[in-house]
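Structure in structure tokens, see below.
Rest of the complex left out; these chains stay put.
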Amino acid sequence: ECGHISLSTPIVRLGDSVTASCVINQNCSRLGLDAQILWKLGPELQPGGRQQRLPDGTQESTITLPHFNHTQAFLSCCLNWSNSLQILDQVELRAGYPPAIPHNLSCLMNLTTYSLTCQWEPGPETHLPTSFTLKSFQSCQNQKDPIPDCVAEDGQSHCSILRKHLILYQNMGIWVQAENALGTSTSPQLCLDPMDVVKLEPPMLWTVGPSHAAAPAQPGCLLLHWEPWKPSLHMSQKCELRHQPQLGGANWTLEGPLPTKTLQYELCGLLPATAYTLQMRCIRWPLPGHWSNWSPSLKLRTAEQVPI
Amino acid sequence: PLDPASSLPQSFLLKCLEQVRKIQSDGAALQEKLCATYKLCHPEELVLLGHFLGIPRTPLSSCPSQALQLTGCLSQLHSGLFLYQGLLQALAGISPELAPTVDMLQLDVADFATTVWQQMEDLGVAPALQPSQGAMPTFTSAFQRRAGGVLVTSHLQSFLKLAYRMLRYLAQP
């Protein structure tokens, strides 16, 4: 090679020093033996190269950049040749931070794809390519039966473990490991049964139409029926209903716990001839789970008060 | 020797002009990326390295409009394109970001070489055997491949400039 730069390390902590040396072999520097080696950091010349002639006749220059505070830059080793600066070798320098400990690791079990999706907060920018890997074992106590690593896509802070790697209804240990050239850090371990972190989709809420055989709703009452989210039919759940008259500033009123499923439910105690907004949500119960979001609003109007 | 003007079909010349313009735009795209991504923007900074790496340049000496020698010119045009096809292949592994641009450039140069070779065959002036690729420079580091990319593209652009002038001259009605 004509000129060759060697580096203490191509990746340093932001602000640390970088030392590089460049060796120019004889048949390249046709300028005679005292060719002066010059350094460029990006477009700017860098003074301070210490040059010496090695026993084998090659020239070597060493330079130390005391506080390297670019996240990325090219360092070039050059020679002056017939009045033009010639680049003979170039290396990419990078600087940043070791990964912080990922925090707020949480997981949700998706009953449509039956995969366990975990997400975390990666912590401050490291300025370096940093990989996040979800590590998990089929037990919380020991690291027997490891589950294949789940490597998050670049720049993503979530990863999904496929159903075939999960043993449902058993506790598993999960943590996330962050790694870059400057170090590795590991989040605290979560210990959970995937089925205890199921996030349900909201139930479906309807009104029982007049055509239905049931008696029409009395004033101040509404006839409702609902069904849980289909993929969760096998799970015993409890549900909550909230309603709010469409009058400025009115609060929600909560009804519950309600059974998971009913063909017909009469909600009374409402104002007659008033428009109401109704929503419902369910949660796996008595086994652990997460509340679903509230269902889309159902807007209904109570019947007029019949003059007695 | 063939009379330049009459013996080359207009469609051949028009295709060649189109192919040169495409390769020039591919080359410009590669030069832009080398400059933006690796701050290698000036081939003049890499001349010494180019000598050392042994990156050849190819003449188009038979092509000047005053003394155009058609067979020699077509042959030089083809062997030049064939050489650049090889040089671009030698850049393989340049970097994931640049690879698609280098691949496109290399395919377009190869197709242009085929167009010229096909025309030489149609004129009956093509040598019996396709030329074989000579020794190619070996790039031993990522930097050398990038520097090689700058130099090869710069030489190719100068080569195409001459070729374009010659083809325009021949294509004049």
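To keep things simple, chains are lettered A and B as they appear, and every chain counts its residues starting from 1.
Methods note: a residue touches a chain if its C-beta (ideal position, glycine included) is under 8 Å from a C-beta of that chain, and two chains touch if they have at least 3 such contacts.
Owing to the predicted nature of the structure, the values given are computational and were not obtained by experimental measurement.
Copy numbers of the protein chains across the entire complex in this file follow the formula A x2, B x1, with one of each shown.
One rule holds for everything that comes next: only the chains that are shown with their structure count from here on.
Chain A and chain B have Cα centroids lying 47 Å from one another. On the chain B side of its complex with chain A, the touching residues are 38-40, 44-49, 52-53, 140-141, 143-144, 146-147.
Those residues of chain A lying in contact with chain B across their complex are 1-3, 27-28, 42-43, 74, 78-79, 81, 84-91.
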